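One protein chain omitted, others in place.
After this line comes subunit A, so read on.
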Amino acid sequence: MEHLLPALDLVLNLNVGLAILVGTAFGIVMGALPGLGTVLAITIALPFTFSMAPAPSIALVLAIYCSSVYGGSISAILINTPGTPQSAATVLDGYPMALRGDADKALGWATIASLIGGLFSTAVLVMAAPRLAQFALSFGPIETFALIALALTCIAGVSRGSMINGLLAGILGLFLATVGTDTMTGFVRFDFGVFDLAAGIELVPLLIGLFALTEVFARLTMPQDQTGDLEKRIGFSVAPLKEWLLRWKTLVKSCVIGTLVGILPGTGASTAAFISYSEAKRSGRYRDKLGTGEPEGLVASEASNNAVTGGALVPTLALGIPGDPSTAVMMSALIIQGIQPGVRLFADNPELMYGSFIVLAACNIVMAVMGAAAAPALTRILRMPEPVLLPLVLVLSIVGAYGVRGNPFDLLTALVAGIVGFFLRLCGVPMAPIVIGMVLGPTFEENLRQGLILTDGSFLAFFSGHPIAVVLLGVTFVVVVLALVGEARRRGEASATTAPIAG
């Protein structure tokens, strides 16, 4: 703690404050615009940091990091399109709430949950970074494989309606993730001679197609808005404390899950949000209402994805190993400053590191205040007539899909995903499992194959000498069996109640 005063001295100045304000506003906007997202937002800001001092430039990058993860929830709630993949699980309950006219409340839940998640993980980062970083190192390929296997079970949690449809959608996602260059061998898979596919299918355009475009297509084919008569409240409203207390377990669990997933390199905020969501679906107080516009779902997703920010900084700052793609770009910001990220980062720059922690906490608070302040203007979007709203969503989607890599091929990806997604939606296939498959697929495959190289091709060897992996795979097995039993029971009940009518 002897570094606290010099650290305060370092960050309590106008430049740092300005960097936090500008970074937060910019991050929220970049997060909320579909497709643009965290990595791009930080990247755009990087050139400006060349001429800045270390403290403000780190403040700028941290502010953008936190607020863009939060910003994604705004478009998820308002236009059924996750602004960033991290908010894909926020759509599930956020959008139904907005449709019901409760957008103000949905933004309130999401904002406060994000704030709590962010602050929780910052606290963990400050108190336990070095020890937790060692924990991250104990996750080799075999342990990571087991963790992803467990994460994949959340497909069951987010499959509304039919479990079979959900599983098929998950497999489709896993398959789409195999398209492109196989880094293990350098071979290109499933490109059908199309050179652009050698780079694989980009996640963001796919997401935009599946969510934004299918929504536009669906509204076009069903122009009568059933909720048109509803009063659509605008603004920002935070639920009373009592409501929060009813959902405290999910809130705490999601903060912990988010932080832990953030600490383990190779996964990221979208994974964390889905795991928390499916945990809420399994054990939450309002689990039966999840997916119909229940705040508990929002709490799970948003607390968790913002908790990843502090978690992902644990290996980044303690070991110099970025926890997710966003922190990887943040390391560039350090390198530009001539600060070498790595195992000595903490020891060599204690003031700057403690300063970053203070800044990180401040960023989360500024983010929530700005989000609340912007909400009245943002929620007005919902009162826009459809002939204005739909073209707007369409334009934003196209810009977003193109903006990630500046590759026209991605527009095609978004369009195809939109059309296919529309038909899948008509067939009652949920979109979220496709995203889960796409997000987890590459890491899952890579770690499985690395594990098999290390064990000379023996899968059984995964179970000896890898206690963490054994526990995780055991839990995975139990979760799958429970899900199948639950599904069978539901079917049994369903057929029992419908039987008299049928008979």
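By our rule, contacts are C-beta pairs under 8 Å (C-beta built on N, C-alpha and C of every residue); 3 or more make two chains touch, one makes a residue touch a chain; residues count from 1.
Heads up, the rule we're going with is that contacts and distances are computed from a predicted model.
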Inset, instruction - Leaving aside the chains on screen, match the unshown one to its UniProt name from "Phenylacetate-CoA oxygenase subunit PaaJ", "Cytochrome b", "Tripartite tricarboxylate transporter substrate binding protein" or "Probable chemoreceptor glutamine deamidase CheD". - result: "Tripartite tricarboxylate transporter substrate binding protein"
Legend entry - Selected residue (touches chain absent from view) among A:Leu4, A:Ala218 or A:Ala328: A:Ala328
Legend entry - Hidden-chain contact residue, picked from the options A:Leu4, A:Ala53, A:Ile336 or A:Leu394: A:Ile336
Legend entry - Touching the absent chain when the full complex is considered, from A:Phe26, A:Tyr70, A:Tyr95 or A:Phe139: A:Phe139
Legend entry - subunit A, residues in touch with the chain not shown (by the definition above): 39-40, 42-44, 46-47, 50, 136-141, 180-181, 183-188, 195-196, 198-200, 202, 265-266, 315, 319-322, 328-329, 332, 335-338, 340-344, 405-407, 446, 450, 453-454
